[in-house]
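Every protein chain of the complex appears in place save one, which is left out.
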Amino acid sequence: MVVRGRGLGLEIVLSEDDLTASLDALDARFAEQRDFYRGSGATVLFGSAVPTDEQFARLRGILDVRGITLRALQGGADVERRAREENVEFSVATQERLSPAARSLVADFAGARNDIAGRRKRGESRVRRASTGEAPQLRLAEAVTTLYHAGTLRGGQALHHVGNLVVVGDVNPGAEVVATGDILVFGRLCGVAHAGAQGDEVARVYAIALRPVQLRIASRIAADDDGAARGAQEPEVAFVREAHIVIVPFHRMEVPN
Amino acid sequence: MNLGAALATAGKRVILVDADIGLRNLDLVLGLEKRIVVDLVEVAEGRCQLRQALIRDKRFPALSLLPASQTRDKDAVTQEQFAAIVDQAAEAADYVLVDSPAGIEGGFRNAIAGATEAIVVTTPEVSAIRDADRVVGKLSDRALPIRLIVNRLRPEMVHTGDMLSVEDVCEVLGVELLGVIPDDEEIIDTTNRGEPLVLDDSKRLAAIFHKIVRRLEGEIVPFTRFGNGYRHGLLGRLFAGLTTG
Amino acid sequence: MIEFLRRFLSAASPSASTAKERLRLVLMTDHLALGPEIVDAMKRDLVDVISRHVEVDREKIEVTFERQDRAIALLANIPILSVRRPEPPAPPAPPAVRPRRKRSRRRRTTASAAEPAAAT
Partner (left out) sequence: MHALTHTATATEPAVTRGETTKLGRAIVVTSGKGGVGKTTTTANLGTALAQRGARVALVDADIGLRNLDILLGLENRVQYHVLDVLDENASLDDALVADKHSDGLYLLAAAQSREKEEVDTEKMRALVASLRERFDYVIIDSPAGIEKGFKNAVAGAQEAIVVCTPEVSAVRDVDRVVGLLGNRFRPQLVINRVRPQLVKKGTMLSVEDVDAFLRLPLLGVIADEPQIIVTTNRGEPLALSRDGQTANAYHAIAARIAGEDVPAPRVEMPKPTLFERLFRGGRA
């Protein structure tokens, strides 16, 4: 069960396999914070779960007691029926939402980050533009989910995903994209990108304009100081070679046949 | 940040704390944005140590920054957690400067939680002075000693009677003056480049920040008197009357 | 009209002094958390009470608020024309003011707005 501030209200993600357990967790979470959420609106995401009448009534109860108005529901056809009855907005559960497997992400990234912080203390590396040396092979997609996000990520927005992450639009400075697999930004990558976030050193970061504030692959970290100034107008890819993050123009990548 | 840098050049160990969670800018104007890995929220949540999150500034060995988080918001840290972090920082530094967010809501309350003194910064404009007065009221509820910095003063407008003078502002707010900073393009230039002014002592405003530092250290330092030299137009030189600054 | 000439010839008093006056007044109202209509009423009653004992020149009366470090003092500058001979005082008219909901005193130091200082 995840409760997130999203835009102007709360986004409550209920787990699909055990709805009752996550309702208990929700109630416990609100109990901890008395009426901190009073007065705000909530969107509840059921994913593929189908709540029974009793479970749905319990959800309404939990929200009403805390003074939170139900503003929207997301889920399958059954949830849509409920949304009509409650006359709140409805949206179909799309794969765009954080996949359930991603829920433990934050803890994992914290682990990676601490390691990186320690590494940074010992002198942080500057990214090198490799002109020579072999270019990496394009990786064949393993059986990993890819989160496809259409739209620019503004400052302060973060997108985490277990698997690969594709952003069609810019990642503005102050925004953060984190994935356990590769990251591809079809636009300007100016925020912080962290690929291979659970230790996959082979992960890559691709972008039409690769000018991140900071680039992290697995537990390697690099600040792209000259990137912004240089502003090369060609797509580039960043990868790890001999424990250092290197950036090469994309066209020099070898495409396996 | 210029004050922090000036303190550091005076040999003081300084930790700058950015309390503006969600609207992080201190790292930007210091040019340290690229080196942030972990931030204040992660220290508060105990997921990393304070010293891991501190970023040293190569140009000022005695200066380091505890950055705010950009992707979280103000309710991510409680007042107690914030005060604890400031206390912990105070053990490792002579000065801990906490940059408070705008407004008087939770973020402001967090920022002043660990403080023993307060500096209120205002411009000589009507709405800024009124906001400053409200903040002074809130601070005096907590018996914090308060001092005032008047920023973006335009001496030529004070001279033509279109802008409140520093005396006016001090009189209306009833707070002791700590420093006066004229409206100068140097500030815009250096913040855009992420370089504290005191890096280059030829800058007009560097001297002003050094003076503020000396006053912070308890010295009585006379305030700069801004002639109309700041007014580049000919008009200024014609009426080179002195306005107290 | 050349901009700088216009500024010199503009008859209006320099805007900064207007601003300072307005600010003093509005900060005082903020501090006392009183609405302006109560400040009006307070001034009227003050002058009524005094004019029962001495004859005052109502036109030249000046009632202002002065800041003394963080407290506010009410200053009344009331020109006295002559002393009234003791006659039975008329019953004071009840102040026609709707009491504003009392906010708990936010500031620890009590504002000394109550006792008007001597006419300066």
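Think of it as A, B and C in the order they're written, each chain with its own count starting at 1.
Assume a contact is a pair of C-beta atoms (placed from the backbone, for glycine too) under 8 Å apart; a residue touches a chain by one contact, two chains touch by 3 or more.
For clarity, every value in this text was computed on a predicted model and none was experimentally measured.
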item	value
Displayed chains contacting the withheld chain	A, B, C
Touching the absent chain when the full complex is considered, from B:A5, B:I36, B:M163 or B:A206	B:M163
Contact partner of the left-out chain, one of A:L153, A:V177, A:V237 or A:M253	A:L153
Candidates B:P67, B:G107 or B:P196 - the one touching the absent chain	B:G107
Missing-partner contacts on chain A, residue numbers	6-8, 38-41, 69, 151-157, 172-175
Residue numbers in chain B that touch the chain omitted from display	22-23, 25, 28-29, 70, 73-74, 101-107, 123, 125-128, 130-131, 134, 154, 157, 162-164, 185, 188-189, 191-192, 233-235
Chain C residues that touch the omitted chain in the full complex	2-4, 12, 15-16, 18-19, 21-23, 25-26, 29-30, 33, 35-37, 39-40, 43, 62, 64, 101, 103, 106
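Rule of thumb we're sticking to: only the chains that are shown with their structure count from here on.
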item	value
Mean-CA-position distance for chain B and chain A (Å)	35
Centre distance in Å when chain A and chain C are each reduced to the mean of their C-alpha atoms	60
Multi-partner residues of chain C (each touching 2 or more other chains)	none
Where chain B touches two or more other chains, by residue	none
Chain B contact footprint on chain A (complex, rising order)	5, 36, 110, 113-114, 116-118, 120-121, 124, 155-158, 173-176, 213-214, 221, 223-225
Residues of chain C defined as touching chain B within the complex	4, 7, 13-17, 19-20, 22-24, 26-27, 30-31, 67, 69-70, 106-109
Of chain B, residues touching chain A in the complex	22, 24, 33-38, 42, 47-48, 52-53, 70-71, 73, 75
